[in-house]
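Left out: one protein chain. Kept in place: all the others.
Up next is chain A:
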Amino acid sequence: MSFEDYRGVWVFMEVKDGAIVPVAKELLGAGRQLADKRKTELAGVLIGDGVSALAEEAIYYGADQVYVYDAPIFKHYRTETYMRALLACTEKYKPEIILYGATSTGKDLASAVATDLPTGLTADTTQLDVEEDTGLLLASRPAFGGNIMATILCKKYRPQMATVRPKVVRALPRDASRIGTITRESIELREEDVRTKVLEIVRQTVQRVRIDEADIIVAGGKGLGSPAGFQLIHEFADVIGAAVGASRDVVEAGWIGHHHQVGQTGVTVTPKIYFAIGISGAIQHIVGMQNSGLIIAINKDPGALIFQSCHYGIVGDAFEIVPMLIEQFKHALGKESSYARKV
């Protein structure tokens, strides 16, 4: 394998409900920087059924080139079909780097592609950089429950691959004047040869506000004592129109579902306001919320680690403070109706 043959930075353009997922746009932003540093091309790989129209979007968000696999066989994500397309594309054009969003689809696809190529794959990256001259990808991620950060390299293989957490890098502003090349690709795949079939998709009512999209999050931890105590979090969140987050302890104790978990093994969130109530502030939680706009911590223990990672802290009993906050907010929001509407 001659490394000179491998050029260009690629991003897997995951599509959901007819739109490019936010993390793919973020990766075009990060990929743009890597490609510029390497003086090479940034490409998106778009796979799906009826997705061709999205190719221009990828260009508007920073891609120079988009490879499109648009066929009915790609209607639903399946490891086997998407992997075949991406492997074929990789073999044909030989990129030096491929980035995927660390979503369940991105991780599934990347794991399969890495094994077949084979190459190294770094999971859940939170920082990306590239060595200008060697093209070596510096993929950094929290390790061991967020206790340390580690930089992972793949020196002997190309392409180098990483899955990247949503919301850790920024998308470029959409620029509809950007110009790029769209290349249609295809592979021979017959439905009867594919070993998995998607029989049905069941959409379940999502929680009122998804935590990864919320502007305000009220998160609770073990300090609330019990599932009954945790109701206070729901109540407060309701009043200010926030999503409910939780620490790993609380999720593991079964007080609330997994999709509320914020942190290394949960969701990374970047709301404008993050309330951490009764959360001790274990590093694995901090890595999932530290980029929030305004972090407010309430905890009984003045030595709680969370106070090191907040903007404003209150040492006190949540059961005393939060009901007062609820009252005050009700009052403030009631007075200013325009404000309430926005919240």
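Here is the rule we use: a residue touches a chain if its C-beta (ideal position, glycine included) is under 8 Å from a C-beta of that chain, and two chains touch if they have at least 3 such contacts; residues count from 1.
By our rule, contacts and distances are computed from a predicted model.
Choosing from "Peptide/nickel transport system permease protein", "ABC transporter substrate-binding protein", "Thiol reductant ABC exporter subunit CydC" or "Electron transfer flavoprotein small subunit", the protein name stored in UniProt for the chain missing from the display reads "Electron transfer flavoprotein small subunit". Across A:112, A:168 or A:217, the residue that sits in touch with the chain not pictured is A:112. Contact between chain A and the absent chain runs through residues 16, 76, 79-80, 103-104, 107-108, 110-112, 114-116, 118-124, 138, 142-157, 195-204, 206, 215-216, 248, 257-258, 264-265, 272-273, 282-284, 286-287, 290, 293-297, 307-317, 320-321, 324-325, 328-329, 332, 338-339, 342-343.
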